[in-house]
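Every protein chain but one is kept in place in this view of the complex.
Let's look at chain A:
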Amino acid sequence: MAESSTLICEENQHENVPVYEFMDVNSKEFHIGAFRDLWLDVLNPEVYSYSVTAPEIEDVEFMEEMGIEPKTLEELKSICSVDSLRSGHDGTDNVPSDLHLSTLKLRKRRQDYKETLTRYTVDRHEVYANEMEMTSVGKKPDDLRDLIPEGEIILTFNIMYPILFRRFKFVRAYQTLHVLGSQKLSDLRDAICCVSDLQVFGEFSNTPDMVPQFISKDHYKSAFFFFNGTFFNDTRFPECQDISKTTQEWTRTRDFPEFKTAKMEDTSFYDLKMKVGFPYLYTHQGDCEHVVILTDVRFVHQDDCLDIKLYPLITHKHRVVTRKCSVCHLYISRWITTSDALAPTDPCLFCDQCFRMFHYDDKGNKLGDFLAYAYVDPGTFN
C-alpha cells in the first residue's frame, strides 16, 4: 500500500510539472499551488530569499561542499572573476569599429538607418511608460508588514482590449498585470481598466448640464472569468447577477461538457488549475469580453516590487492617442453628436466648450437638430 501511495505522489508530481502542450505556444494544465510546492521542495531557501549571505559564510559553505582548500578557492575566484569578461572599451554607446559579430552588424545597420530618419522626437507615451515603471520597480515598502513573503508566486496576465472596429483588428492591444498567487480573482478584476467601465448612458442634447454622475462601472457590476471549464462569478454586490447562466444554458442544449461555477472572491490563484500561454475569457458589462492570457508564473525575486499594496501591478499598457475636438484640436473630446445638421461628419467629436458654443445660444436654447452623447476617450488611461 505504501508503494501505491508513493506512486500516486509521484504521479501528482509529474502532473503538476508544467510542460509544453504545443511547443512554444502554451503549456498543459497544472495546479498553481502544487507547482509552487514542488519548487519549494527542491530549492534551498537561501536561493530565493531577499537577503544576501555574507561572502565569508558563502566561502566557508562552498569549501565544505566541494572539499577544497582556501588557497584553491582564492585561485578559483581570481580565475572566474567578472573583470576578466569586460572588454577595454570605455564607452558602451558606440558600436566597436571592427564588426565581426553579426549582431553588431545588424545593430549598426539599424542605427545608421535611424539616423537617416529626420524626425526624432521623444515619444510622449514612452515618457508615460517610464514614469509608470519608476513608481514600481524595485520598490520596497515602508511598512514591513506590506512586504511580500519570500516564496510567493507572481503571475503575469496579458489582458487584451476587445476588438470592436475592423480597423484595429491587426493591433494586439493589451495591458500586462502582475498579480500575487495569494490574491483573489476579484483583486484582478478590480485592477483591469477598460474604457467601457466609464461609459455614461443617455442622450443629453436637451439637457447638456444634467449629465449624471454615475458610470457603467457602478451600474453593471457583474463579471466573470472563465478558466478551464469553470465560470468564476463576481458575487460581492447584491446587483451582481450570474451572467454566465445564459451561456451555460445554451451549452446544455449542445454537445458541450458540463461547466462549473464558482465565486471570484473566494478563489485565490493558488487554487486554480491553469495553462500558461492559453487564452481565457473575462467578461463584464454583460458583453464586453476580454481575452486573458497567463503568460508567466514565477517566484518573486528581490529585484521585483516588494510592496504588497501595489499589487495587482500594471506593467504595460497599450497607449492610445486621444482624439481631440474637431473644432479646436486642443482639448480632448467629451461629447459625440450624431445626425447633427451643423457638424461636418457623422458622428462628430466636440470638447465641452466648443460643444456648448456651437450648439446652444446665449440663453441655452438648442440650435438645430442633433443627438448628443457623453464620450469617454479610450486614451483616458494613458
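Observations
Keep in mind that, in the parts below, a contact is a pair of C-beta atoms (placed from the backbone, for glycine too) under 8 Å apart; a residue touches a chain by one contact, two chains touch by 3 or more; residues count from 1.
Note that contacts and distances are computed from a predicted model.
The complex includes a chain that is not drawn, and of the options "L antigen family member 3", "snRNA-activating protein complex subunit 1-like", "Sodium/potassium-transporting ATPase subunit alpha" or "Non-structural maintenance of chromosomes element 1 homolog" the UniProt name matching it is "snRNA-activating protein complex subunit 1-like". Touch with the chain omitted from the figure is made, among A:27, A:175, A:199 or A:337, by A:27.
Contacts to the hidden chain, counted on chain A, fall at residues 17-20, 23-27, 30, 35, 38-39, 42-43, 47-48, 52-53, 58, 62, 65-66, 68, 72, 76-77, 79-80, 82, 84-87, 89, 91-96, 99-111, 113-114, 116-118, 123, 126, 130, 137-138, 156, 158, 276-279, 293, 295-299, 301-303, 326-327, 329, 344-345.
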